[in-house]
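Every protein chain of the complex appears in place save one, which is left out.
Labels run A and B following the written order; every chain starts at residue 1.
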Amino acid sequence: MDRLRIFKVVPGWTIPLVLGVLVAILPFVNVDYSIIRQVQLALILSLLVSGLNLSLGFAGELALGQAAMYAGGAYAAGILSKAGHTDILLQLAVAGLAALAVGIITGIPGLRLGSWSLAMTSFFLVLMVPDILSIFREETGGRNGLTGILSPTLFGNVLNPDQYYLVIVIVTALWFVVMRNIAVSRHGIALRVLKQSPVLASSMGISVFRMKLLAYSLGAIPAGLAGALFASLDLYVSPEAFAFTVATTVLAASVLGGSASVYGALVGAFILQFGLNQSSGYKEYSLLVTGAFLLIGGVLLTGGLTGLARQIANRYSPATAHERSVENASDVEFAAVPGKTLRVAGVSKSFGGNRALVEVDLEAVPGRITALIGPNGSGKTTLLNMICGFYRTDAGQISLDGDRLDKLGSDQVARAGVARTFQTPNIPEGISVLEAVTSGRYAHQRATVLEAVLRLPRYRRVRREDLAEARRALDLTGIRHLEDLEAVSLPLGQRRLLEVARCLVSSPGVLLLDEVASGLDEDEVDRLADVVRRVRDAGGTVVLVEHNFQLVLSLADEIVALAHGELMARGTPTEIENNPRVMSEYLGIDTSAGGEPVVLADIAPGKTPTRPLEERHE
Amino acid sequence: MSKGVNMKNRLVTLAGGAAALSLVLSACGSGSEDGASSDDYKVIVLGGIGGEGVLADNALTSVNSAQAGVKFVNKSGGVDGRKVTIKVIDDSADPTVAVTKLREAINSDKPDLVLNSGPSTVSDATLPILKQNKILSFNIGPTQTSSDPKQFPLNFDLSASAGDQIQAYLPYFGEKGYKKVGVLHGSSSYGEVFAKSSEEIFSKGGLEVTANKEYDVAALDMSAQLAAIRDTKPDVLVLDAYGAPLGYVLKGLEKLGWDIPVIGNTSVSATGIISTEPPSGVLGTAVVKNLVMQVYKSTKFDPAATGVNNAVKTMKGIGPIKATLILAYNYDALPLVAAAAEKAGSSEPADIAKALEDSSVQESADTVILTRYNFTADDHAPNPNADEFAFIPPSKLKDGQFQ
Partner (left out) sequence: MTLIWGGLALGAVYALVAIGYNIVFIASKTFNFAQAQLMMVGAFVAYSGLVTWDLPWPLVVLMAGVVVAVVAAIEERIAIRPVKDVHNVLVTTLGASIFLDGAVQLIWGSQPLTVPFFGGNDAVTIAGGRAYPVEIALIVIVILLVGALVLISRRTMVGLVLLGMSEDREAAQLRGVNVRAMALSAFVAAGAIAGLLGLFVGSKTFAVSTLGAALALKGFVVLAIGGFGSIPGVLVGGTLVGLVEAYASRYLGGEYANLSVFLILIAVLLARPAGLFVRSKERVV
């Protein structure tokens, strides 16, 4: 435990700082030139990899066009330098902007495409860099490259190689500070939400469009900086420096270092730079060595080197998080939840010829739990998706306190106050329970990326509130003691509670719970029911879509039963319990046979006749 | 958050450890190995011998010729009485790698002479460094500025520029009566220069350039471009192509059934398939019946040319000559330097450079690939005389020479 305490005393940025200083003094301690050069190239490469990590590792977007943005930055800086503007700060700024422009333009396909299509278009884009440079050969020197770049200056002084080395180290270090600040900020977590699932992101009020654009544009900036640094390093740029091999090297470095980590970019870049430099010493065998190097590296390093390190760290560090005792959830004071009235009026929807919903009405009011039941295919999930804005209504209206929802996009619906959980809990990887809960507030409280990077007062205030609110929600759901654990590692019941907590921090006007009890044991169901009741008592509007009839009867104030997309029955639990249509169609009990009256409350959760295996949409 | 923080710390420690480790590893890998004494005249030859594709063969030949040149001058007393040693550096034909390795070499053991085997992008990247370190250099990948002594006073281009080569087409075209020229070139750096120069020189020489088309060097079919050129009805097709693209162009010509004289540049002559008989090559088949290639006289075997034949023998002793002798310019660099050093009585870079501009030195140097390098105080390009070139049909290639 002593070692752990030491780690706690030393702030997280100390080691990168020490390493940074060590790297910075290399030229002044008589280190071999070849190493200096390799370090410079590795640092430039690490900037590219870091940009890719933002889009690939954090946002989960296979946008691999870093080499094109790199070229944009390098040529912008080079052309600027030839025109006599040699100040490195100016070049960095302009190159960053040029790369940003390239990044946004090349990101446009990605706004609509996903996964492999995006990967291939962005790779293909890289292939076209020489063609485009060749078309503008007057300005770019075409395939013969851009010569005549002048030595870089800073405030009018020409930089010597050692000074320029320092410039590279400082720019890279500053970028990694920025990258770290983004990664641990609410924006970094929101990017991981996007990576987990665009559906999740928009159901939390996060605009998928804006998040993707953010990821592409943020990822372009380091590529632009790298371009400017490279142009003034070699004073020569040619299309070869931005060829397909650069794109694949950046990808390999990202994967081998660990895409979903901040410093993995540095690790991967150094491995690749030094590794590939070694392989070129094998002369005619160099391709073989390079190939084998990537092959073996890819096989050994799942999740990258940093992923490996994380696994080791997890294995050897005692689970301190469990030490805190479980607090009694019911002791926690509950602030008022300002619920709103959800009104669904005459909503219809068909898919092809299949009528999924026919003129369905539903009203959920604050301080009440409204349950939505019905057999499979009755339209429950469709209705839920329509409320959330994933499907458009064919007819009818959906409104929240009188504001129309049915014309809004799903993220706008969420921001209007609709929060939901998922049948299969939908939680991003690689973040803690606490962080996962704070992400529920992302769309509702503003703090810009710049504020997060510079840690400005507003960011700090929002961050403080995020944490306080999240802890309160965790107390409420009784999982506060788990806040430091990795969110996805929790068992199902606790992940469900986590989702509820994530909804609560957004102070939802209406809380939609989708099959929230499925797969839980009795204790877990009880705890969940308790949480839901307390939300109601605090004034919240709750809509419960549930198969567990027992839970519905004990929890709901009003029950709406659907069948074949139509409203079958509506009423209090007692009324529904005794409704003959519900009994025959939903519970499969033949009332006309005149047998014993069924006491539905006796049907234990999990034994309800409506839960055969294939009905679980997972 | 405590656990999160300490975990991050560990990660960073590990990351730092890995980086430091790779630093150490690379330090071990890059020790210098040659046992040259300090008085030796140290030569470095750069070449992309580990590169991909056909370029590797060219680089090997360039490197081989440099080594043969060293042997030759060592036999006749070295440079200014100093024994010549040579070190080969593989730059993968990549400018960034070349800069890295050249800087490495300069810092560990500064060479007296650097021979650059191209391509021109490598020259562009390395020349500023050589200039900065005041190192004499010869270069077979000419760039727009490489032969300008005002820019690079210590660099000399060995290979004829695209312009020099194209200039030599004019008398040949006049002899054949060609008036209208179509040009097809690759999307390489040389292809771009070739296209630009041919447009200028042909127009200046009173010829009409009816079409000047580019193909992607990674493309697999060039018949579309050929069809476009055919529509402009030229008398002759001037072709820049190397490797597989040459094969695609020849196939395209046959497919179109286009019966037109084709003049291939030196890249064409350096491609293996035209000097190889079927089934693995196309020598002697219908597709090359209209093809004539520009080569140096030294690239065509002549039993009477003893200088060339001796050079070939020396090169063969070092390793097989895989490309044509056009790429053996580096051989000539050493006799040039030796002659200049003798004249100057010094092996200082500036003295040698000055002597190289002297026509008596050029005359006395035992060069074989080109018999005469016409360097001047204003121009460090070889400016070969037109009689150095020959236009020959494809034939078998033996030890880098057409038979």
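The rule is simple: contacts are C-beta pairs under 8 Å (C-beta built on N, C-alpha and C of every residue); 3 or more make two chains touch, one makes a residue touch a chain.
Owing to the predicted nature of the structure, the values given are computational and were not obtained by experimental measurement.
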Chain not shown: contacting residue from B:G243, B:G264 or B:P335
B:G243
Cross-chain touch to the chain not pictured, restricted to B:D80, B:D112, B:D164 or B:E214, is B:E214
Sole touch to the unshown chain from B:L102, B:V193 or B:V282: residue B:V282
Absent-chain contact - pick from A:A24, A:V177 or A:V199
A:V199
Can you work out which residue in A:T121, A:S378, A:T477 or A:S518 touches the chain that's missing from view?
A:T121
Could you please point out the chain B residues that touch the chain left off the display?
52-57, 187, 213-216, 218-225, 227-228, 243-244, 246-248, 251-252, 254-257, 271-273, 278-282, 286, 322
Name every residue on chain A in touch with the hidden partner chain.
56, 109, 112-114, 116-117, 119-121, 123-125, 127-128, 131-132, 134-135, 199, 244, 248, 251-252, 255-256, 259, 284-299, 301-303, 351, 381, 384-385, 388, 390, 422-423, 514
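To be clear about the criterion, only the chains that are shown with their structure count from here on.
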Footprint of chain B on chain A - complex, ascending:
4, 7-8, 10-12, 14-16, 19, 32-35, 37-39, 41, 130-131, 134, 137, 142-145, 147, 234-236, 238, 240-241, 261, 263-264, 266-267, 270-271, 274-275, 277-278, 280-287, 305-306, 309-310, 312-314, 317, 320-321, 432, 434, 484
Chain A touches which residues of chain B in the complex?
1-16, 18-19, 22-23, 25-27, 29-30, 49-50, 52, 56, 90, 92, 94-97, 99-101, 103-104, 106-108, 120-121, 124-125, 128, 143-145, 187-189, 191-193, 216
